[in-house]
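Have a look at the structure that comes next, please.
Missing here is one protein chain; the remaining ones are kept as they sit in the complex.
Which chain is which? They are A and B, in the order written, and residues in each are numbered from 1.
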Amino acid sequence: MSTMLKYQQKDLKIVGTRPLRPDGVDKVTGRARFGADYKLPGQLIGKVLRSPHAHARIKSIDVSAALALPGVKAVVTRDDFAEMPDEMAAVGELMINFRDVTRNMMAREKVLYDGHPVAAVAAVSESVARAALALIKVEYEVLPHVIDVVEAMQPGAPLLNENQYTAGVKPKPERASNVAKRLEFGCGDIAAGFKQADVIIEREFNTKPVHQGYIEPQACLASYSADGQADLWTSTQGHFVFRAQCAKVLQMEVSKIRVTPTEIGGGFGGKNNIYNEALAIALSRKSNHPVKMVMTREEVFRGTGPTPGANVKVKLGATRDGKITAAEAELNFQAGAFPGSPVNQASMCAFTRYDLANVRVVGNDVVVNRPKVAAYRAPGAPIAVYGVESVIDEMAKKLGIDPIEFRLKNAAKEGTQTYYGPKLGVIGYIQTLEAARAHPHYSAPLGPNQGRGVATGFWFNIGNETTCSLNLQEDGTLTLNLGTIDVAGGSRAAMAMMVAEELGIEFERVRPFVGDTSTLGFNFLTAGSRSTFASGMACVIAARQVIEKLRARVAKIREVPLEAVAWKDGRAEPADASVAQFAPMTLPEIARMAGKTGGTVAGHAEINAQGAGPGFGTHIVDVEVDKQTGAVNILRYTVVQDVGKAIHPAYVEGQLQGGAVQGIGWALNEEYVYGDDGVLQNPGFLDYRIPVASDLPRIDTVIVEVPNPNHPYGVRGCGEVPIISPMAAIANAIENAIGLRLYQQPFSPPRVLKAISDAAAAKR
Amino acid sequence: MALLAGGTDLLIQLRSGRADPELVVDIKAIAEMRAIAIDAGGYCVGAGVTCMELIEHEAFARSWPGIVDGAKYIGSIQVKGRATLGGNLCNASPAADGVPSLIAAGALACIAGPQGRREVPVAEFATGPGKTLLAPGELLVSFLLPKREPHSGDAYLRFTPRTEMDIAVVGAAVNLTLDGKGVCSQARVSLGAVAARALLVPEAAAALIGSKVDAAALARLSAAASAACRPIDDKRGTKEFRIKVAGVMAERAALIALERAGRHN
Partner (left out) sequence: MTRNHVSTTVNGDQVEFLCETQQTLLEALRDELQLTGTKEGCGTGDCGACSVMVDGRLVCSCLMLAVEAEGKAIETIEGMAKGEKLHPLQKKFIEHAALQCGICTPGILIAARSLLTRNPDPTESEVRFWLAGNLCRCTGYHKIIDAVLDAAREMRGA
């Protein structure tokens, strides 16, 4: 049974304001505890031995010398973990197969990427653990590897899995392939659509994998008890999902693992999957000590999922007066070592901003010898949209139509039938385009070698299983136990704000926290821009339950019928003077009497939130290109986005700014660099270049609010949409500045300079 | 054995296993290595002076702004709080930011060892990536700079993909002196990150000497700089990119040096 709570327009006192977040002081004083900040007496340090090869068969693993080293208390290898069945599970917006989860956690037959875990040790100190790793002897039979997605798709490419046949192809192929799955979405008649077009543009784009780049490396602490129960503290986006994954791969009952989520130093989708957690529990079980495992930055890059690199083909047809008649795309996505790239999501987001009759999107999920990909903020969409919004821009220019005008002519709106299934409900895409067009940025003058680009983005957003519990304490304050992890610090505050708004009390009287897995039922991860939407809905339900119980208590205390009691502005008062009169009661007054009138007053919710409202955004960026060096400088950036309702505007702005800057990094400098040997060459922040403060201007934001009819406050998820457009917007701005379009990401100086000199050579 | 000055290179190498010394000797208590003083009219800068100390030394920055440019690029404020020009030279990365302007300045490296003291031009100090001409038991004590002539200016520019925090893809240092009529009477040009070690490029300097550093001279400078490059392809840049941009950086550095020389007495 799924839950939807309709939007009600009303005067708001707290929602929409900017109170101080409840966990702020701990975070600015260093008191807040992240994954690596936890410690237990007697703990051991766990470390992972990783494959130096991109592709190899494991012939043998000899851990005897490591075990014999004084100070080493346990070693685990593939022999310590059971084979897993072929069984899918949802992890954020991506699906995983448990057979792959266990293999990614610890290699079984083969190592499939440089950095793939092969063994793990627990020892009394970091230096002993490192020494122990050096004593483990692994015999590898090195195999040819493949890291390029197009190469991996060719027959004859080295195969990662000899038993993988492309799903989604009929009849079933005879030969095994690195293409794990082929999917297709479409509507209408694509051939007829192109026939109607006056102008057809067809382009190909290539992107590299990029990493989420969270500043906190993965960290966990496990403590296994002799009675078969385990405690796990970990930095995660989903403690219930981690519990489920650990329980499965360790073959333990779910209730025997209690996961306490620590504060999390960034995730962006990269902390949706277990890496060291089950290893730490297994080492703790074997050694009879708590085991702490913290990744180094190098391990984060070599061993945790980046986003896919991809090859994208886009073809667009339009009439001379600016109507798109056909849209086609082929998305070939690297999944990394195991299937499960977000090619599905990318396919859904490629063209959905437009109202199109004839669409065809084909997607291929391709395994390559790189780390298994993980979600990264709107997984897959930025890649597809880089291609599509670049071609949209080219088409607008070719037709002589203003880029925003061209998008308005074809814009999706309420009732638009998407090509992947649902009809769009109430949305705010057109409003964001119009707000962008009206913004002073759009008409500001530009200087030499400067250019302006526009691009738009869409993300469907999700809801899913959500739980919470709200307890009224004896002094009239409330504790709110949230099942949804607060990654960015804004959602805790937003939930408390919604509860305070419902109850009509001050924000400070609602104390939110995220409890461990033993305190609530299953709650899905913080992903898919779901927390303010789904957890908010759950909190409102819980708050309304509390109000009903408060009314009943007051009716009992004041000896009036229930219908006579109204709840207004934080207190119970007569609903109608003619029905019954009584002295009002405030929340603290009722709370003081709770024990005597039936016990603690509490509300709770266990829902599967549906009706997530899609988010749309329009970005404008100005760049300046140094034509002598190829350097691209971001001069000005504006993000316009429909968020439904900004519960706490400062944190919504923060999502827009943060997502846009990640997109800027993705566009300009971020990429995984591999050698011919399949080994990652830049596993560190020196050569994996995320934007620094001096690289950027301010990021201006415009919050558009077209309420989501399916949320009591109109909330739409907002966290993912802002990362989708920057790559295309910047590519479009570069084209506007120097007349050259880039088809290869990142738009790093050598690439830009090469495009400039190639163009100059062609002219001569 | 490894010497520890700022530690901003050594600690990374210890952690990665690239360096595995049995003994680490901390030189930061040696007074001579931490001093900035005038010696026979020219500056003597201890090899253990931190980048921030050098940047904050106003008088030195007036004489040698190009050397201070180099020091400013060696990492973040945090790294510069510990890193030293001596360590930067001894680490001998081909892309070291502190080295080209020392070469362009004509600096001498003052070395002390079991056989006594000696001085070598900084241009000869690094012999290849990670290698120097120091014999066992020797250490770099200080840099000796010549007396600064009037109307002199130096500058160091580098190309990096981000504004900060990157290793130089190309570095160019220009040091020049003008005569009373604004004509360049002396010049030295050095390039970093385009060969196994930082290069002194006499042909590039020759392009400036006798000129007013006008467009034609700058074009000759740029061509000579590009021609002198012997770069590699690596994860930070391609050969072609480095060759092209070396010329661009040399020109831009020359213009800054010119402007500084004009203001300098």
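We adopt the following convention: a residue touches a chain if its C-beta (ideal position, glycine included) is under 8 Å from a C-beta of that chain, and two chains touch if they have at least 3 such contacts.
The structure displayed is predicted, hence computed values, not measured ones.
When the full complex is taken into account, the listed residue touching the unshown chain is B:V79, out of B:A61, B:V79, B:A112 or B:I232. Within the full complex, the residue among B:E32, B:E164 or B:E240 touching the omitted chain is B:E164.
Residue A:G654 is the one among A:G536, A:G654, A:G678 or A:P746 that touches the chain not shown. Taking the complete complex into account, B:T8 is the one of B:T8, B:S63 or B:N175 that touches the chain left out.
Contact with the undisplayed chain is limited, among A:G30, A:G400 or A:G599, to A:G30. If you put the missing chain back, the residues of chain A touching it would be 18, 20-21, 23-25, 27-34, 36-37, 39, 125-127, 212-217, 263-268, 294, 296-297, 487-490, 650-651, 653-654, 657-658, 660-662, 684-686, 690-694, 696, 698-699. Take chain B: the residues that touch the chain left off the picture are 4, 6-8, 11-12, 14-15, 24, 26, 50, 52, 75-79, 81-82, 163-165.
Convention: only the chains that are shown with their structure count from here on.
Residue ranges of chain B in contact with chain A, taken from their complex: 159, 161-167, 169, 235-238, 240-241, 244-245, 248. Taken together, the chain A residues at the contact with chain B in this complex read 628-631, 668-669, 673, 681-682, 685-687, 689, 691-692, 694-695, 748-750, 753-754, 757.
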